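As you look at this complex, bear in mind that one protein chain is not there, while each of the others sits in place.
Letters are used for the chains, namely A and B, taken in the order the chains are written, and counting of residues starts over at 1 for each.
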Amino acid sequence: MPIDYLPILVMVVVVIAFAAIALTFSALTGPRRPNPSKLSPYESGMPPFGSARRRISIKYYLTAVLFILFDIEIIFFYPWAVLFRQLQLFGLIEMAVFVIVLLVGYVYIWKKGGFDWD
Amino acid sequence: MDLIVFYLFATLAVIAALGVVALRNPVHAALCLAVVFISLAALYVLLSAPFVAAAQVMIYAGAILILFVFVIMLLSPGVDQGAGALKWQRPLAAVFGLALAVELILVLASAVLPAARGQYTPERLAQIGDVQAIGALLFTDFLLPFEITSLLLLVAMVGVIVLAKKRVRS
Partner (left out) sequence: MPDAQTLTLISPELLLSIFGLLILLVDVIWREKSQSALPWLAILGFALALAATLYIWGSNISLFAGMYMVDMFSLFFKVVASLAGILITLVSIDYLRQRTPYRGEFFAIFTFSILAMMLVASSASLLMIYLSIEFLSYTSYLLTGFLREDKKSNEAAIKYFLYGAVTSAVMLYGLSLLYGVTGSLNLTDIAAAFSATVDSTVRMIALVSTMLVLAGLGFKISLVPFHQWAPDAYEGAPTPVTAFLSVGPKAVGFAALLRVALTALPQWVLPAPPPAPVKEIPLVLAVVSIITMTLGNLIALRQTNVKRLLAYSSIAQAGYMLIGVVAVNLTGNSPFSGLNGILIYLFAYLFTNLGAFICVIAIENATGIVEIPEYAGLVKRAPLVAALFVIFFLSLAGIPPTVGFIGKFFVFGAALREGWLYLAAIGVINSVISVFYYFAVVRQAFFEAPKDATPIRLAPLVTLSLVVSAALVLAFAIYPQPLLNLAAWSMGMVK
């Protein structure tokens, strides 16, 4: 029932309100005495260099895709786990077939070095 | 009450979807996409499908969006500069898109989809639980699509290695 999700809505509202209040309140009341080192992105930290919009390695892409694939696999596990007793042996066989196919994929990725960073 | 929530999230979804298409900065477009995904999850909750809503947040907002952002970082495309070589393409696309939209609105506004309701009413779902309902169907009637999905995922795994993996030792 949608009403069960009221706490989430309340939390979203509280989060937004908190952020808004904290920002406006400090902006209104805080003293403002800027100097160059205070205005740098990381005060007392490393000065940033280069652009943040540089190209990253395709290796991240590989990781992200593999993550999605196994994420989808897990989504299928959840209803299966909930119904495990009801589905009996057949459910187990079904899931075994599903997992074996993906396991072949897992072995394949492993052997091809898909989990190595280099 | 439900109706208010529906219109709230439906409006949010439409506006954010327009943002995905219209915003020139790809990172902003990706953020709008996150809003679309989460609004859709809220709509699924309204439809008494919390499992689908959770899957939507986990897979789409959680994983697929990250992939989009990775691809944006991978290509670092900068800001879209507007129409390319084919200048007449945009007006033409607008005309055809508008025609399709009018057609769909005319057809859909005139009809309440008259399909018979299935056996899973919101009350029944609340009683047996929607995960149980999905699981009971997925692992019996929809057995074949379920197993094919695993092959589809396997092909995707092989594909990503073939297309994106740096040359393997061989």
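Going forward, a residue touches a chain if its C-beta (ideal position, glycine included) is under 8 Å from a C-beta of that chain, and two chains touch if they have at least 3 such contacts.
Note that this is a predicted model, so its numbers are computed, not measured.
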Inset, instruction - Specify the shown partners of the omitted chain in the complete complex. - result: A, B
Legend entry - Residues of subunit B in contact with the chain not shown: 103-104, 107-108, 110-111, 113-118, 140-145, 148-149, 151-152, 154-156, 158-159, 161-163, 167-168, 170
Legend entry - Positions on subunit A where the hidden chain makes contact: 90, 101, 104-105, 107-108, 111-112
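The working rule: only the chains that are shown with their structure count from here on.
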Inset, instruction - Take the average of all CA coordinates in subunit A, do the same for subunit B, and state the distance between these two points in whole angstrom. - result: 17
Inset, instruction - Write out the stretch or stretches of subunit A touching subunit B in their complex. - result: 1-3, 5, 53-62, 64-69, 71-73, 75-76, 78-80, 82-83, 86-87, 90-91, 94, 97-99, 101-102, 104-106, 108-109, 112-114, 118
Legend entry - List of subunit B residues in touch with subunit A within their complex: 1-2, 5, 42, 45-46, 48, 51, 55, 58-59, 62-64, 66-67, 70-71, 73-76, 78, 122, 126, 129, 131-132, 134-136, 138-139, 143, 146-147, 149-151, 153-154, 156-158, 160-161, 164-166, 168-169
